[in-house]
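Read the structure below first, then the notes.
Only a single protein chain was left out; the remaining protein chains are all shown in position.
Coming up: subunit A.
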Amino acid sequence: MAEPRTIAQKILAAHGVEDVTPGAFGLADVALVMANEVSGSVALTEFERTGAERVFDPDRVALFADHFAPAKDVRSAELVGRLRRFARDQGIEHYWEAGSTANAGIEHTVLPEEGLIAPGDFIVGGDSHTCTYGAFGALGTGMGSTDIAVALALGQTWVRVPQSIRVEYRGSCGAYVTGKDLILAYLAHSGVSGATYAALEFAGPPIDRTSVDERMALCNMAVEAGAKTGIVAADETTLEWLAPKVGDRALEPVLPDDDAVYEQRVEIGLDGMPPLVARPPSPGDVAPVGDVAGAHVDQVYVGNCSNGTITDLRQLCRLLEGRSVARGTRLIVVPASQRVYRQALTEGLLETIVAAGGAVSMPTCGACFGGHMGIIAAGETAVATTNRNFRGRMGHPDSQVFLANAYVAGAAAVTGELCDPAEVLG
């Protein structure tokens, strides 16, 4: 038996990295390379410059038109068109564009739904929230376009082996506390740079009890702490979720060795913890929702790659059922994928949302990054289940975004202000 190893060390070693001592540099083979029309637009130019004519393996490349799609203007249409032509010319089957396939949607939601993520995989994506795949016991990490271009050409990427931080949750979640609150609680501890370059390993009994959707919200925001990735070791929950999606592929959880070396161990107690919010303009400025109660909310946005799942829509609808969106407030709901959309349709959730006065969009990254479909004006305040609330993120530089879970978002939609969902639901 070699040196004891963390999950990240084991995954990198299995992908060809010779020295997995934290801080060491090496070349890693990638299981999958992902890009969207924004990162792809730069990556395809760089790819041509590498001199490679073909991608390393068209079956291990995934491309998404999800940020500005359906194209909001001619420039966006050109980005999408370029990505579409590249997929066609390179024989890349894993291409999703809104309106063109039954299972399109936001990249980080669609890839696991498609069965393309499995425990132990090493995935690089041209989007910082590629760390979402840690929900499946995989190592996903976001990179820029030049990295993606070279990974497309070589099927390899350079890595610096991360140190690992073990985050152990204890106690029990109260009502209306979700996976979003688990990561906000960690961000309250770490701030926006406390985990820079580290791999976060999330564990503890509360994590064992979470659903895959909650784990996606948790791992999605690891990057907001500066981390390379966030991982939950695959367990029965993971395998049951993945098994019907991955075909005959064998699923092998990667577990950390008992005596693995962590740079830091953090314990987070959940007993008595209320729902949390991140105050603008930092995902790291976290407070109990009660601390900001009463603030007027102009827009509620439920969607994006962290919290646009069926779980989020169900949570939202618990608040909306039998109620209406408050006068002076608007609600925009964006299911993260066509599958989530169809499920919400089947369950009657979309009807509940629309009957309450909310608007439902097709899956898109849209307003989360200030692109389109829900941009806010100067002086406006939004509550969003998204993952960033930087200055000007969702629109005007003098607007504000509070990050919160779908219960808090729903409570804001029906009351028109920030409040503890317990005040509405009891």
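Basically, contacts are C-beta pairs under 8 Å (C-beta built on N, C-alpha and C of every residue); 3 or more make two chains touch, one makes a residue touch a chain; residues count from 1.
Just so we're on the same page, contacts and distances are computed from a predicted model.
**Student:** Given the options "NAD(P)H-flavin reductase", "3-isopropylmalate dehydratase small subunit", "Chromate transporter" or "ATP synthase subunit a", which would UniProt use as the protein name of the unshown chain?
**Tutor:** "3-isopropylmalate dehydratase small subunit"
**Student:** From the list A:A149, A:V286, A:L331 or A:V424, pick the residue that touches the absent chain.
**Tutor:** A:A149
**Student:** Among A:G226, A:P253, A:G269 or A:P288, which one touches the chain that has been omitted from the display?
**Tutor:** Of the candidates A:G226, A:P253, A:G269 or A:P288, A:G226 is in touch with the missing chain.
**Student:** Who touches the missing chain here, A:G126, A:P256 or A:G303?
**Tutor:** A:G126
**Student:** For subunit A, which residues reach the chain that was dropped from this view?
**Tutor:** With respect to the unshown chain, the touching residues of subunit A are 25-26, 38-39, 41-42, 46, 49-54, 56, 67-68, 72-73, 75-76, 78-79, 125-128, 130, 142-147, 149-150, 153-154, 158, 160, 192-193, 196-197, 223, 226-228, 282, 369-371, 375, 388, 390-393, 397.
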